[in-house]
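Scroll down for the structure; my scribbles are underneath it.
In this view, the complex is presented without one of its protein chains, the others remaining in place.
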Amino acid sequence: MVSYIIRRLLIAIPTILILIVASFFLIQYAPGGPFTSERPLPPAVLANLEARYGLDQPLWKQLWDYLTNIVLHFDFGPSFKFKDRDVNDIIAQGFPISLTYGSLAFIAATVVGVGLGVAAAIRHNSWIDYAAVSMGIGAQALPNFIMGPILILVFTLWLGWLPGGGWNGGQWQYLIMPVIALSTSYMGNIARLTRSSMLEVLNSNFIRTARAKGLPTRTVIWRHAMKPTLLPVVSYLGPVFVYVLTGSVFVDLYFSTGGLGAAYVGSALTRDYAVLLGVTILYGTLTVLVNLLTDLAYAWFDPKIRY
Amino acid sequence: MKHMSKLALATLLSSTMLTGVAIAESHVPEGVTLAEDQTFTYRQLDEFSSLDPQIVEDVDGSDVVRDLFEGLMNQDAEGNLVPGVATGYEASEDKMTYTFTLREDAKWSNGDPVTAGDFVYAWRRAADPETASPYQWFMELMSIENAAEIVAGEADPETLGVTAVDDYTLVVKLTAPLPYFPQMTTHSTTFPSPQAVIEEFGADWTKPENMVSNGAYVLEEHLPGERSVRVRNEMYWDNANTIIDRVVALVINDENVALTRYLADELDRTDIPAGQYPRLSEEYPDEAVSFPRLCNYYYTFNVSDSGPEAFKDVNVRKALALAVDRDIIAEKVMQGGQPPAYTFTPAAVAGFEPPALDWAGMDQAERDQMAKDLLAEAGYGPDNPLSFEMVYNTSDAHEKVAVALSQLWKQKLGVEATLANMEWKVFLEERGNQNFEMARGAWCGDYNEASTFLDLLDSASGYNDGKYSNERVDELLEQAKTSDDTGPLYAEVEQILYDEMPVIPIYHYAGVYMLDGDLGGWPVDNVEQNWYSKDLYKIVE
Partner (left out) sequence: MVFGSSQRAAAVADDFTDQIPVKGRSLLKDAQIRFVQNKAAMASVVVLALIVLFVIIGPLFAQWSNEEIDWDRMGNIAAEGAPSIANGHYFGLDELGRDLYSRVIQATRTSLLVGLIGALTALIIGTTYGLVAGYVGGRVDSAMMRFVDILLAIPLTLVIILLLVIAGRSFFMLFVSLGAVGWLTMSRIVRAQTLSLKTREFIEAARASGVSEVQIMIRHILPNLIGVVIVYASLLVPEMILTESFISFLGLGISEPYTSLGKLIAEGAGTMAYGTTWQLLYPLFFYVAIIITMFFIGDGLRDALDPKDR
């Protein structure tokens, strides 16, 4: 197992390198550059700007400089759009915010989602099942671009209970709406995946056998059914975890949280190559690590899986 | 302030005596009682790109920089020039040399005096290729001696035609007698910057803990994507007359959410989403405001070689332009008091008298008839319908206008216009490379003069995306640069634009805002919307 982990971590290095190189070249093919604007810059000014950010160099040189700066100085370069800030700054400012509301939303979605799913499966076709299913569907029916405005309308304008946006260092009043908006749709999906997975496991023969042997239901569920149930759920949670940790563009835009999600999508739209690459690397590293963790989790959920 | 607590009210009442003193201030009308809490909170659309006066390029950023720094001249509520750091200026006989006299009591927020040298440093810095400011061209536009050469890297920044004769006298040498030169010193690119601080902190100098500024406010806090806060600068020379203590800019991307938060009393100013002005002005007559602004909105034909054959026929262009019912676009789509456009230049531009063009005087039925005739003359009709693609960048308001236009053309002329929305940068790239048939365009004036608009249609202009070219227009625009009487020249250009119709003017912008009833002093008559927090005040409710 340890050698497997080491091997995976070693593979992670070329994986991330490929990701950097691939993204680096892909970005170049997107039409428009960081300095394309409604007011086209005179050629001399454009040349000065490109020289300032090294965009006048051949591509391989740009890539080489970029990589060496990361390796030697852990410097991801200056932002092309936010000219007073560099990529390290932007990530250092936005990531903790996204991490905070993201992990809270993830925990909320997982705990409630799995709980609902299990409850529904155990009491299949009872009112609990129907209630859980309707809640799951309800959560899914309200994508976060509807949840955002609705929450602000209700809690800020009508009830006057919560501030309509901002972060304020992550005070709880400012956290509630982002967490609700972000977690609901995942909650619905997790509940449904758990429910169907649990139903399947409960119907499998080994559980029936366990029941037939007279083991108490509680024991059967917790000791035997839970792990195989969660196997497909965990595969789904992996990418969700990464996505949620790096923030949601909708949450950042609706609630002015200042998280990384808006910066990420914004950098793609403004062709801020440096920020886009920087966040992509962060995102990629997290993806690789989280996928490693889920792969390890598989082995725990099903000890027969061998690597 | 609708949910004011009793305590706050009590404090307010007891403090009226104190605030009573402030009523005597110059920009507060008599009889106004100022509120205790002088905090102004407003919505900004996006995170600004920079707070460095030489580098900032977006409107949101410029609004902040205008509070933090003060240039030679300021604008008043009508947009007229008033003294800033300079108490005044003198132009030489040939209008090629300007001498600004600086006030001696102007100070940086660290107590250092603001000198002519700070301006020289800043202006050189703006032109210097090393700074890599996206606004380098502004120095060129100002026609300062050697600016173009410096930007092109052919001359040393030291050679820029601006010198500090002494600490309080700044002399600027121009290459052309630019009539609107002093107006340009209200632009953020020309604001002074603190050399010592910049050299000490580099790009980090604009962080709140490092920044030193000379405006009425200093930066207290900056949380990107969330908010920025500026507070009164005690060192500012006119601090005694500044009333607003604290200005909070909240980044709220979604205009509907911003409006909700405004209604929840979290904001003093926000933009009104397209189509909501009539309802809001009925419900909140004292808060919803609309006033003309210095921007136009148009669709341009691609008349270059890559454009469709049909658009090379002036009758087709004219027919399409005539069939646009501008009242519908202005009154039923935008609904925010936008003036319908029959000229390229907005009527709000100072010194611009829109010429009496034929179509402005017709009614829509006459225009429609004329459009039908022209299109038939061009050979298009039911058996040979005109069809083309119109591109615009993704946005609710642009989409509404585009849909309305295509429907107007379809119903009146039987023209098939296909709509194509594009992501912003893709759109710019396609439009800039003449890779379109008809494209949306809009322009906001850099300064308050017609040439900032009409120069777009100069054949040499880098912004002339439709590649319209007319020698007479180029000639007239060249003359206007140095003329004392530009009125007839611009009128002739507009007449030619009507005759040849290279672009379809649709409407001119309006500033459509919700302004809290307790906010005073908002410069609705400043068409450029260069506003200064120091001129605002909060009234007790």
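Each chain carries a letter (A and B) given by its place in the written order, and its residues are counted from 1.
Just so we're on the same page, contacts are C-beta pairs under 8 Å (C-beta built on N, C-alpha and C of every residue); 3 or more make two chains touch, one makes a residue touch a chain.
Please read all numbers here as calculations on a predicted model, not as lab measurements.
Student: Which residue from A:36, A:93, A:110 or A:189 sits in contact with the chain not drawn here?
Tutor: A:189
Student: Out of A:51, A:269 or A:293, point to the residue that touches the absent chain in the complete complex.
Tutor: From the options A:51, A:269 or A:293, the contact with the absent chain belongs to A:269.
Student: In the complete assembly, which of A:35, A:53, A:155 or A:283 touches the absent chain?
Tutor: Only one listed residue reaches the unshown chain, and that is A:283.
Student: Which residue from B:39, B:241 or B:256 sits in contact with the chain not drawn here?
Tutor: Here the residue in touch with the unshown chain is B:256.
Student: Which residue numbers on subunit A touch the omitted chain?
Tutor: 11, 15, 18-19, 22-23, 26-27, 29-31, 133, 137, 140-141, 143, 145-146, 149-150, 153, 157, 189, 192-193, 196-197, 200, 203-206, 208-210, 213, 223-224, 227-228, 231-232, 234-236, 238-239, 242, 264-265, 268-269, 276, 279-280, 283-284, 287-288, 291, 294-295, 298, 302-306
Student: I need the residue numbers on subunit B that touch the omitted chain, in ascending order.
Tutor: Per the touch rule, subunit B residues meeting the hidden chain are 254, 256, 259-260, 273, 275-276, 278-279, 328, 331-333, 335, 394, 396, 399-400, 402-404, 406-407, 418-423, 426-427.
Please note the rule applied: only the chains that are shown with their structure count from here on.
Student: Compute the distance, rounded to whole Å, between the mean C-alpha positions of subunit A and subunit B.
Tutor: Chain centres of subunit A and subunit B, defined by C-alpha means, are spaced 38 Å apart.
Student: Give every residue of subunit A touching subunit B within the complex, in rising order.
Tutor: Where subunit A meets subunit B, its residues are 30-33, 35-42, 44-45, 48-49, 51-53, 78, 81-86, 90, 93-94, 148-149, 152-153, 156-157, 160, 163-167, 252-254, 256-259, 262-263, 266, 269-271.
Student: So in the complex, the part of subunit B that touches subunit A is made up of which residues?
Tutor: Checking each residue of subunit B against subunit A gives 3, 47, 49-52, 55, 57, 129-130, 132, 134, 136-137, 140, 148, 151-153, 203-204, 206-207, 223-227, 250-254, 256-257, 260-261, 263-264, 266, 423-426, 428-430, 432, 442, 462-463.
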